[in-house]
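Before I ask anything, here is the structure I am working with.
As you look at this complex, bear in mind that one protein chain is not there, while each of the others sits in place.
Now for chain A:
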Amino acid sequence: MSVRALWIITHEKGESVAVQFSRRYPTVEHRAKFLAGSLYVTVPEDGAVLQLLLTELGLSDPDKPYMALRDDCFHQQHSPALELHVEGPGGGVLWPMLAISQGPLILACLPLVDAPAESRPPLASLFSVSQGLTLLAGLQAFLLGSKGKPDSEGLASRLAMMPFILLQVCPLGTPLDIPQPGASTAPAVPTPAGTQKQPAWKTGLHRGRAVVNVALTEMVRSMQYGNQSRQDLWDVYGTVTCKCEVEGVLPNVTVTLTLPPNGSPLLDVQVHPCVSSLDASILTATSVEDCDSSAFSGPYKFPFSPPLEPFRLCSYTSQVPVPPILGTYQLKEEDNQLCLTVSLKLHESVKNGFEYCEAHLPFFNRNQMGNVNVKVTSGQLDVSKEKNLLVWVIGQKFPKSREVSLEGAVGFSGQLPGPTDPLCTDLTAYIKLHFRVPDMTLSGCCVDQHSVQVYSSAKPRIVTSRELLSSEYYIWNSTGTAPLSSGHMML
């Protein structure tokens, strides 16, 4: 359950790659040597590790179309556990090299395979793998910062903190914790040890007014084909984020989620480890099998003792009967231009009050747009600066009819070629919707302000909120062939 070494690498689309930080754990290596015996493979120096890792990730030599080492079809990556083929004396296969990457960051670590070396154990049987993955994900979140995207300055300063971060979370190769997003080198003033055991995940104690903030965010995904042979798909997933400022070493808070009558049950419920107990009925429903109507549908009680930082209390998925916006999209190629017909209908159950609602109509594998002769019944139409995207700003409200439409023709007489996309060729095209509806959820799930219970001396202020956001909301042109997004309907 330890890692032998750890690397932090940055790159820009495969170019200017560099090891920014690395850490070796010689005492773990000492154990690895004993366990592997004659099959022991030395961890090479950073430069060599980097090269091998890039090859495995398919990032090495980006200008070469084919490299046997990198592109062999036999070589099935069992990501996230990679094999590094170390050459030379003491060489062999280093496995399982865990690597996760996001944007310009690649993080990798080599967990100790604490099993007899003769035969390779399945990845799933190695405890150190999930430890390594958790550590890497934690470090990644820390390095990327709150925005989820690193600015070079912020990244550099956080990289400089790595020795001190590792002293806390992984001093000798055994991961103990993950860094807190806002961690700093200066150790927080420690809270004196009291009579009650303080949770190890709680960095300090809150003093002052008690405030509990519970935010429920639902995301809706959809694939609409406008085609008899292809069933439209949509689903919803939600998260409940809490920020609890409550006094006490181990204060008790309970948040209850409720569904409206006849609401479809919450599926795939996952909870934060600070949740102290769970009812079995909350967990039973999953999205991968048909729900039965008698299934448990709340109330969903989550008793927990909060950490100081904001955290995701729980998440769920849900299958709602209708999509919030139903759309059709039709394209026809006529006289060197595309005739567009779009209509969008807001479902009556959805609150007609958006923070924003936009429909994006991108065009790929064509020249830039020339004349755009398009009319909309509501909202306004913009052509993007790059002249390959129509942005239809529908605004805060649909009209009374709850229907909007767009009609017209677009010519592609521009001089410059627009962006390419391997999926959207010929008449394969889509509209992507972006919207946010405050104070509503599709599943009907809500956190009642009065249902939040805090067992502490002072009466807390309780703030709850909810919102519906679009995510991957696509309406495909029904006159083209649209790619499938799920095999469910086929099988």
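Operating definition for what follows: contacts are C-beta pairs under 8 Å (C-beta built on N, C-alpha and C of every residue); 3 or more make two chains touch, one makes a residue touch a chain; residues count from 1.
Note that in this section contacts and distances are computed from a predicted model.
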Chain left out of the displayed complex - its UniProt protein name, from "Ribosomal RNA-processing protein 44", "VPS35 endosomal protein-sorting factor-like", "Alpha-1,3-glucosyltransferase" or "AP-5 complex subunit beta-1": "AP-5 complex subunit beta-1"
Candidates A:Asn227, A:Ser276 or A:Asn352 - the one touching the absent chain: A:Ser276
Among A:Thr256, A:Ser297, A:Thr317 or A:Ser443, the residue in touch with the chain that has been omitted: A:Thr317
Touching residue (missing chain; options A:Pro26, A:Pro181 or A:Gly353): A:Pro26
Contact partner of the left-out chain, one of A:Pro171, A:Pro299, A:Pro321 or A:Pro438: A:Pro171
Residues of chain A in contact with the chain not shown: 1-2, 19, 22-27, 29-31, 34-35, 45-47, 58, 62, 65-66, 68, 70-81, 98, 100, 114-116, 122-125, 127, 129-131, 133-137, 163-164, 167-168, 171-178, 187, 190-203, 219, 221, 237, 239, 250, 267-273, 275-280, 282-284, 286-289, 312, 314-315, 317, 365, 420, 422-423, 425, 471, 483-488, 490-491
